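A single protein chain has been removed from this complex, and every other one stays in its place.
Labels A and B are assigned to the chains in the order they are written; within every chain, residues are numbered from 1.
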Amino acid sequence: MKNNRLFKAIMIGGVLAGAMAFTSVQAAAADLKIGVLVADVSGEEAQGFRAYYENYIADNYDVEFVYTDALEDAAGEKAAIEKFVSQGCQAIISLSSSDRATQLDTCEEYGVYYAIASGVLDDELFEAYKGYEYFAGQVGPSNATEFEAGVKMGEFFKEQGVTSVAMYGAFIPNPMHVFRAAGVIAGLGDTYGGTNDMGGMIGQIFADQKVDPAKVEGDVELCAYLQGYGDTTTDEINAVVAKEPEAFLSVGMATTFFTQILNEAGIPFADIDSFTEANGAAIKEGQLVYLAGKYSSSIGPVFALIKNAVDGNVIRDEEGNAPSFSQGYLVATDGASFDEYYVADNGDTPIYDKETLDTIIGEDVTYDDVKALVEAN
Amino acid sequence: MEAGSEKTKQLLITLLPVLALAVLFILFCTFVKAKGYRLDIYLKTIFNQGVVLAVVATGAIFIYTLGSFDISLGAATLFAATVGVLTYNATENFPLMILAIFGTAVACSLFSSILASAFHIPAFVTTVAMLSVLSAVSAQIITTKGGALGGIGIPKTLVKPLDNPPFKITLLAIFFLVCFFVFQLTKIGRRQKFIGGNPVCARLTGIPYNKYAIIAFTMAGIGVGLGAFLTLVYTPSVTTTTASGIGMNIFVAIVFGGMPISGGARSRIHAALIGGFSYILLNNILELALEGSSAYGITQIVSAVFFLAVVCVTSMNYRTDLLPR
Partner (left out) sequence: MSIRRKVIGTLAIPVIVGVILEAICLAHGQNVITNMKSFNNFVVYTAIVMITTMALSINLNSGRFDFSLGSMAALSAVIGAKISYALLGGGSGSAYLMLAITIASGALLGLASGCVYVILRIPPIITSLGVTLIYEGVLYTITGGKYVMTEVQNVSMSGFVGTWIHAAVLILLIVVFVIFLFDHTRFGYNYNALRSGQKVAVNTGIREVPNAVGCYVVCGALMGIVGFLNAARNTNINGGQLNFGSIAIMFTAFLPMFIGSYIGRFSNDKLGYLLAAVCMSLLNSTFAVFSNSITASVQSIINAVLLVVFLIYLNNEDLLTRLFVTRGKQAGA
């Protein structure tokens, strides 16, 4: 008897849920619906991007953004694109990079515009896909830019006269972290495995699956190195502290994992992250002395490319291919320079505000217009 | 009269997973239509999401029937796909790639089983160890070979012609029918249920556990191989996170399908198929109903509560005075 009641309850629940679906209030449809693929839903940078699109862009343009859950693999990305297409999205913006080639193929198959807003395609892949009809383009730090961000960090400390540094390789062999790490070594004026050429260094780091301190040679000594995050990390970071490096150079995530430990140890550190409140505190009150980061509205030009494409003005470069714009990092080395970017790119007054974006949105906008604006910021 | 009512109740409870699947399917279609979305594409996507889980979990039923379980199947799927990609890239021979995928999958599965059988250690512990080893080795291969691409892959043109529902439905149907035949119509399935229900009694009647364990792990290996192949057909690349969600979802799928995790006589070969698709449908319904990033956590809570409710109802016939273990 009890069982029957429970059974009925489940069936009634099902019917009620069905009724809910019918009665669910739907917002008035926007002119443009964009699906956004995200791999990280929790990071400060990811949340800043999302807030910019949902709170600023959506308020100023007739557009609706639909987001995925944290995508884990290529199959998840492809399924998400198919669901977006089913939901009537006219375009996809990608912040997820498990398999960009499949993302592009899927968008081409369904005829929806596609743009990359984070971690651009490497040269070989871009060559293969730049002619795709629905590829609207990519704006973000290229691998060369990632390398350059590392170089600048290394140079900053070399100019400070450091002779011994420790390094955090974050999640090497993640390609972005490999390029940054190679850049840091080059920026310090050192070589890796006898070379300071980008290609030669990253090839070796991929093969080693880490930075091997024994292969770093030059004036600045790499006295300690760690990467990843797990049970041994606390021991490793304490071993680093015990070696008393003059600086701790990280290619990502150090502000999340090590701020407190490095502050207590009094070791100046650098990171490539984003302009967030917590990082502001670390640079003003702690030992963070160098922060290379992106600002939340840096994904504005990608929106412009997509909007233009959907409106019929598909921006193409001189050769008729999808545009690729490299965006650099902003660098803060003290509280004042941090505030310059953090305050300037907040809430209702983003760096890429409506007025600025409107200069690259429209039927007459050209490749050169977008290029000029992106390079200017 | 009372007996008739009891019979109806039993039948209803037995059919509940199927009914739940039907209700979820109707609900899903209702939600998609109510929101004005394209049902055809959504159904294709749901099928693609469910088919890999369904084949791997169907193979795993043989292991679960014995009262054991294998937590490394997701990692084995990743490893088999990785070896498949490496094989193709080295030889450019498609049949050899398929052979490598299935060979690797069955070998991984058999290795766990033989290790457990030969050295008398609990099979689940060997699978925990295999989970670590296979994930670590795959990650090492993928990151070393993938370099700046972050993953490895085969040419998309190779598998594109196969990425369609009729082909996948055919593969699923063939695999399911083979499993159904072995499980329901041969002594293998009957004896495996016997072992799962009462291993001591089974041993005393002369049924060799090791032999049936090896058969079970072989079937699971074939399921893993097929899952790895279908993964590559859907997306012709492998990253370190490929198939990462499958391992634990197999548990949920099998239980959702109305089969006790302890195996034995109440094991059902169709449980994984029904449960796998039910779970995928449920998650997609919740996704549609609770949109927004803050809802990810709530979606999971509702999904888990529903899961427990379904299991609670489907297991009502088998309650004992003692707490189950």
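FYI, contacts are C-beta pairs under 8 Å (C-beta built on N, C-alpha and C of every residue); 3 or more make two chains touch, one makes a residue touch a chain.
As the structure is a computational prediction, the values presented were derived from the model and not from experiment.
K.L.:
Considering the whole complex, which of B:12, B:115 or B:214 touches the chain not shown?
P.N.:
The one listed residue touching the chain not shown is B:115.
K.L.:
Identify the residue among A:256, A:313, A:337 or A:356 that touches the chain left out of the display.
P.N.:
Spelled out, the listed residue whose C-beta touches the missing chain is A:256.
K.L.:
Touching the hidden chain in the complete assembly: which of B:114, B:137, B:158 or B:207 does that?
P.N.:
Touching the chain that is not displayed is residue B:137.
K.L.:
Just the residue numbers, please: which parts of chain A touch the chain that's not shown?
P.N.:
41-44, 47, 70, 209-210, 212-213, 225-226, 228, 230-236, 238-239, 241-242, 256-261, 264, 278
K.L.:
Spell out the interface residues on chain B facing the chain that's missing from view.
P.N.:
Answer for chain B: residues 115, 119-122, 125-126, 128-133, 135-137, 139-140, 245, 248, 251-252, 255, 260-262, 293-294, 296-301, 303-305, 307-308, 311-312, 315, 319, 321-325 touch the chain left out.
Criterion: only the chains that are shown with their structure count from here on.
K.L.:
Distance-wise, how many Å sit between the C-alpha centres of chain A and chain B, to the nearest whole number?
P.N.:
Centre-to-centre distance between chain A and chain B: 34 Å.
K.L.:
So in the complex, the part of chain B that touches chain A is made up of which residues?
P.N.:
Within the complex, chain B touches chain A at residues 9, 12-13, 16, 20, 23-24, 26-27, 30-32, 34-42, 44-45, 48-49, 52, 140, 143-144, 147-151, 153, 156, 231, 234-237, 239, 241-245, 285, 287-289, 291, 293, 296, 309-310, 312-313, 316.
K.L.:
Write out the stretch or stretches of chain A touching chain B in their complex.
P.N.:
By the definition above, chain A touches chain B via 3-4, 6-7, 10-11, 14, 17-18, 20-22, 24, 26, 41, 50, 66-67, 69-70, 72-75, 77-79, 82-83, 85-88, 97-99, 101-102, 105, 110, 122, 125, 143, 173-175, 178-179, 202-203, 206-207, 209.
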